[in-house]
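Removed from the display is one protein chain of the complex; every other protein chain stays in position.
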Amino acid sequence: MRIFRFIAFRLGIALVTLFGVSIIVFMAVHFVPGSYEDVILGPFGTPETRAIVRAKYGLDRPAVEQYLHWLAATARGDFGTSLTTGQPVAAEIIRRAPATIQLAVMATLLAIAVGVPMGIASGVTSTSQFGRTAGRLVGALGASVPVFVLGTIFVFMFSIWSLGLTVGGYVPLFEDPLTNMRAMTLPVVTLSVFGMALIQRTTRDSVLSVTSETHVTAAVARGERPPDIIRSHVLRNASIPIVTVTTVYFAYLLGGAIIVEQMFSVPGVAVYVVQSVRNRDYLAVQAGVLLAATVFVTINILADIVYALIDPRIGGKRSQS
Amino acid sequence: MHLAKRFLITFSFLTLSGMMLISGAGSSLAEGGTITWAKPDEAQSLDPHTDFNGNTWKFFFPVYDTLVTTGETLDIQPGIAESWEQTSPTTYVFRLRENAAFSNGRPVVADDVVGSLNRVLDPATGSWWAGTLGSVSEIVAEGDHEVRIELEAPHTQLLAALAHVSTAIIPMEEYNAGTFDPTKELMGSGPFMVTEHLQDQSWTYRANPHYWGEGLPVADELKILIILDESARIAALRDGRADVGTFVNPDLPVLLQGDENITVVTQETASYYNLDVHALDEESPFYDIRVRQAMNLALDREEISRVALGGMGAVDYPLPRTFSSSKACADVPSYSGTRESRLEMARALMAEAGAEGVEIEMLTTSDLASLVLIAQVIKQQLSDIDMSVNIRQLGYAEWIDAVWVRGDFDLNVTWLTGYGDPAIVLGSWNPDKTGWNAHYFVSVPELNDKIAEAQSTPDGAERDSLFAEICTMIDDGANMLALVNKNNVIAYRNDLVEVKIHPAEGYEDELRYIEEFARIAP
Amino acid sequence: MTSLLDVRDLVVVYDTPRGRVVALDGVSLDLEAGETLGIVGESGSGKSTLGLAIGQLLPWNSRRLSGDLSVLDLSVFGGDDERLRRLRRDVLGFVFQNPMTALDPTMRIGRQLARAIGPRATRDSVRALLSRVGLAGAGRIEQSFPHELSGGMAQRAAIGMAIARNPRLIVADEPTASLDAWLRDQILELLISMCSATGASLVLLSHDLHVVSRYCRHVAVMYGGRIVEYAQRETLFRRQAHPYTRALLESAPGAEGPDGRLRPIQGLPPVITESSRGCAFAPRCGWMKDLCNDVRPEMQLTRDRSVLCHRAEEVLACRSGA
Amino acid sequence: MSLIVRGPFASILDFARRDRLSGIGAVLLASLVLLGLIGPVLPLGDAEEIGVGPRLAAPAADWLLGTDELGRSALPRIVEGLRATFLLASMAVILTGILGTLVGLTAAYAGGIVDVAIMRLVDVLFAFPPLLLAILIAAVLEPGGTSAIIAISLITLPLFVRVVRAVALSIVERSYVIAAEVSGAGFLRVIVFHLLPNVLGAVIVQLTYALSIGMLVESELSFLGLGVQPPDASLGSLLRLGSVYLTAAPWLVFPAGLLLAAAILSVNLLGDGLRDLMDPLRGRSLR
Partner (left out) sequence: MKPPVIYLGGVSATYASRRLRDSGSIRAVSGVTLAIERGRTLGLVGESGSGKTTLGKLCLGMMRPAGGFVQFNGEPLPRNRHRLRGSLAVVLQNPEWALNPRLRVGVSVAEPLRIARSLPSGDVPATVADMLAKVGLEPVLANRYPHELSGGQRQRLAIARALITNPTFVVFDEAVSALDVSIQSQVLNLIKDLQASEGFAALFISHDIAVTRYVAHDIAVMYRGELVERASARTFYDKPRHPYSRALRLTIAERDRAAFTFRGQVEGGDAKGCLFSENCPWAIERCVVEKPVLREIGEGHSACHRAEDVGEA
């Protein structure tokens, strides 16, 4: 029961957060210089044609009215229609979501799959000067290469030696898994290197701090084998910071996807939102940002629940890292 | 009409000077198949009558027909109208093809043409192109296959204006019935019809089974891939996912060196990069015409072409160099003499104007990389007359807002499209008529009159001498300056497709003959 | 006969960011089977290091400089990980100060006990173990997480884990320091009874001389990384041969002098950065002579005790404090 | 702890000697900063002069790292870019540091509704995908150094506030704070004398991490064309243009990319070392 109350409480906070996000994003996109009619009419717009366009799309109404109208529609799940294409924004986002979701999920999984074992390895080898140095260096290196540098190098390498991978050429995963993977491998790897490093560093620190605890000394004192100790006593205790950093990484992913989707022509949501900012396709931007925030907030709630599952001491307390 | 037949090929081993460029000569061609075109930009809107953006038009060209069109050297060619006649200086009669039909199978009739043109002319539509058509008094359908256009005054550029996709013939019956909405879908009588549009990803076109062109289109399917990133577009071309690619980067030949199955073609256009100067702001140093003139003299267009565009775009004039009449513009002060002599004149003008330590702001948009390069070269050139330039590079919408809504700039680097008649682009120098540059452009009544005169004068020596006068006045006013030609860069797989690329283009339709593109049989 | 625990001149140092700290400055100790030994010392005296050294549980920034420590003739510093592990599993049992941190916070008590029993653990054997440590009839305890238990219960569970495989030697480092006073006796009695029931030896580390002497037959007093006095508890309480032992007893509340005031030891406990030249207690010692500063005292065996003081005879002879 | 208390120079030397990796990081950072600082006076050539050599020329004596797409010498531009990257990121991070520390301390010490309000605002900020936030800011304020600084500040602010608040919450419970409160110390006194100096260690560690994130974000922004504007350069904007010419002119990409990675790496190594110093993670051998 306690967990449900806790979740309800977290949901409440999440709604407040999203409300804040909605106000900021609405203000941001409506007060940026240059508006939709400028994009559509370009240099050849006249005050008259501008007014025609503004009226046509309801952009001449007071901002508060537009905001409330949008908020009410959004609450009903109606994101409105794109100014650019006249098509529903929701449909466009749903069409693109699989690519971004695949990108984010696979990058996260890869980052965890590589980062956690590496972190554990460098955590338990940090009792020697060499292990300590190597673990730190690997983590710091991985966290120091910007995603676009990595992406550029990959594009370069794979446009010379394709190795079966392609730059671009995305098709939905379930349509043609092979072609999909050929196109998605590079963006996923590009995006996940930072995550690997982040998770490796956190795992290492966390493992170090757990192994400093008495209960691990107690396990050693009982003559348990190192692999058993890691599996049974270290991993679970070390996992809260790992979960936390994974959520932080996820926030980064939603932004990093912008560069990667563009670089590798993955038709995802991130690049859609950025293009919509350029085109002043207000509803698309608002929907996109709100969606990203919702995903992030949801991930955080999930993380909170995972904390409670991992650590029986946590009913509602959340580790701040 | 006599046009210069020019085109540039940057690849040294390809020095064809024919009107057409056909690769893979000798190999056999495949029937049908798909032609894939990788291009950088997505459409901004879907209405051909209102959209002003050349990048967007490219999606319309395969779908829509126009009354007339242009040929390989910008000569007016039959479109939906198989022939026409100018029965008086102000009357044009068009005879429509009887076998033309929209992709839904309904034949194109005169009412479609009349309705479409009237829609363009209707102020409520908000078409930016309407003014280019001149003062039309009426458009009349004479039976199902004849259309008559009556003008109030002679308008030489009418045919060229009607060759533009902004006057696309849309199915008016369906439009009036409400079953077709040009702002949300595309339907025309062109060689292709849109079957799928995945935003920012791809457009898929099928051959229009009712297309009037015999045996055309050659391919069954046309696919346009939208690939923002230049390297990714190159990669798509390399790994065969795209057959043709269009690029911005002038260094493409260098980048594709060693790829023997990729041919790079540079296509000359009637478009050019230009510089807007704010002459109406009392705060701006350019309020003083002498400073504007000095600035104009200090430019080194040859260097802009050489350094910013890698030698790709040649020096260009207000009257685009693609038109032979442009010769008339080559002798004006800012184009003649040595740079040193021009700088001397410029410094003298500056001194005369008492302009010292002039600081100006130059706007441009990051939307087009070459604009930023040009801006940087100009910045360095203007430092030679002690003019220090601060470059502000804005996003697209902010740039439109800053330049054309608020007029918050001293200089603005941008580009103009030249179309099929020299007078169309010259019309921009009359702010009273165009309106869009009135907030920074000094209206010169004498110049306005000359332009109007040129617009109603038929092609020929008389018109050319008018053009020469106009060019001199434009150069003197130094309010909107042509810089260098804006070429198209096209690359294609010579082992996969046979293409036809024309040497000069005026309407941004770089793959004008795409319905003739054919796959090479493996 | 092999002795259960044999410590010979053990010197252990820590490398800290502030430099080297000597934790054990030559400790020697023997422990027979069935023995109960209390080791008393203030913080920094080295008693915890000694306790950890018995299982070679020393942190990695520590180093053994010299000497050796063997359990059942196996040197724990021998480098044979597998044999050391078997020794820890089957011969040694450790009880730590704070049961809450010594138990895995994310694992149910039942499972932790089962792991301590080993692969043959069953539901019944876990229950039996729980009842041995006084947590009988407690199906709920098996299902509990450590944080759901009180400190006393948690320490009982921790003791259960330490004795699960009937070790020959139990090392308990301040097992009651984090508990409320009235729980102390229960826990210590439990420990003692577990030891006497299985014949295991006990090493009890504590800062409280009274507590130690109540439960352990032998008492060793540590100061400055060395054992300064070692004797049977009665012997030690009757007379103290080392000035520090005596001062410690006299300074505790409840041992006020005739004037009703406590008699504290002046000065501060030392932090040793290298093996001391003289006696580490000399600066605070009322019996100090020049000799004490310059000559390192060695362990003297007297009739009933071992003592590390140049003036042990005189101290013993004197009835009251110096 | 000892870092602050002893003479700063002696402690830094001591620190670098004990922790080889941080020492390398510190030396690397110091030399890169120095390079950025004295770059303009080094005889490397003019970073902005167009047409020094032919376009996209390979490295040669007159242009040691080749030339770019406008025939500018790449070497002075890279040094200029390094300087800009450092400058923008550190200004942004200093801004965040000051703001985040004050806000975090206020939230922690004021508690109650103030705390809740601040943390919700921080949540809102945190819920924005960082690059998207930067893109919006660049659109509102127009792209350039200032908007990059503001964007980086806002992106790193939430993490900063959270860390400072968490550390401050543990300090608020300490004896000296309570003692000061009992003797009547006011809000400002507690914050300035007792909380601020004691979160400083954590703040410095966090500053280094924020600096590394700041440099990443700055370079990403510049890569998207939203950072410093041409003809000025930052490492990100150099890479943006250079990446197009990767096959034809790799010298435009690799030195800049390497330098950028090295700069971020040096900050990361130093940050790790400082963190280790403040809060040593011992770990234990499981054998």
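Going in written order, the chains are labelled A, B, C and D, and every chain counts its residues from 1.
Following the convention adopted for this analysis, contacts are C-beta pairs under 8 Å (C-beta built on N, C-alpha and C of every residue); 3 or more make two chains touch, one makes a residue touch a chain.
These numbers come from a predicted model, not from an experiment.
Engineer: One chain is left out of this view; which of D:P40, D:P54 or D:P197 touches it in the full complex?
Structural biologist: Candidates D:P40, D:P54 or D:P197; residue touching the omitted chain: D:P197.
Engineer: Could you tell me which of C:G79, C:G199, C:P264 or C:G286 touches the chain that is not displayed?
Structural biologist: Considering the complete complex, C:P264 is the one touching the chain left out.
Engineer: If the hidden chain were put back, which residues of chain C would touch it?
Structural biologist: Chain C touches the missing chain through residues 42-43, 150, 152-153, 180-182, 184-186, 207-208, 210, 214, 247-248, 251-254, 256, 261-266, 268-269.
Engineer: Taking the full complex into account, what residues of chain D touch the chain not shown?
Structural biologist: Touch set of chain D with respect to the missing chain: 1-2, 4-5, 111, 116, 169, 174-176, 178-186, 189, 193-194, 197-198, 200.
In this section, only the chains that are shown with their structure count from here on.
Engineer: With chain centres taken as the means of their Cα atoms, state the distance from chain A to chain C in Å.
Structural biologist: The answer is 52 Å.
Engineer: Can you list every residue of chain C that touches 2 or more other chains, as numbers and ranges?
Structural biologist: Answer for chain C, listing residues that touch two or more other chains: 60, 85.
Engineer: Among all residues of chain D, which ones touch two or more of the remaining chains?
Structural biologist: Counting only residues that touch two or more other chains, chain D contributes 139, 142, 243, 246-247, 282-285, 287.
Engineer: For chain B, which residues are in contact with chain D within the complex?
Structural biologist: It is residues 230-231, 249, 251, 254-255, 257, 303, 307-308, 310, 366, 372-373, 375-377, 379-380, 391-395, 397-398 of chain B that touch chain D.
Engineer: Please name which positions on chain B make contact with chain A in the complex.
Structural biologist: So the residues of chain B in touch with chain A come to 42-46, 50-53, 123-124, 126, 128, 181, 183-184, 197-201, 225-229, 231-232, 234-236, 238-239, 241, 367, 395-406, 414, 434-437.
Engineer: Within the complex, which stretch of chain C touches chain A?
Structural biologist: Going by the criterion above, the answer is residues 52, 55, 57, 60, 85-90, 92, 94, 96-98, 101-107, 115-116, 145, 147-148, 158, 161-162.
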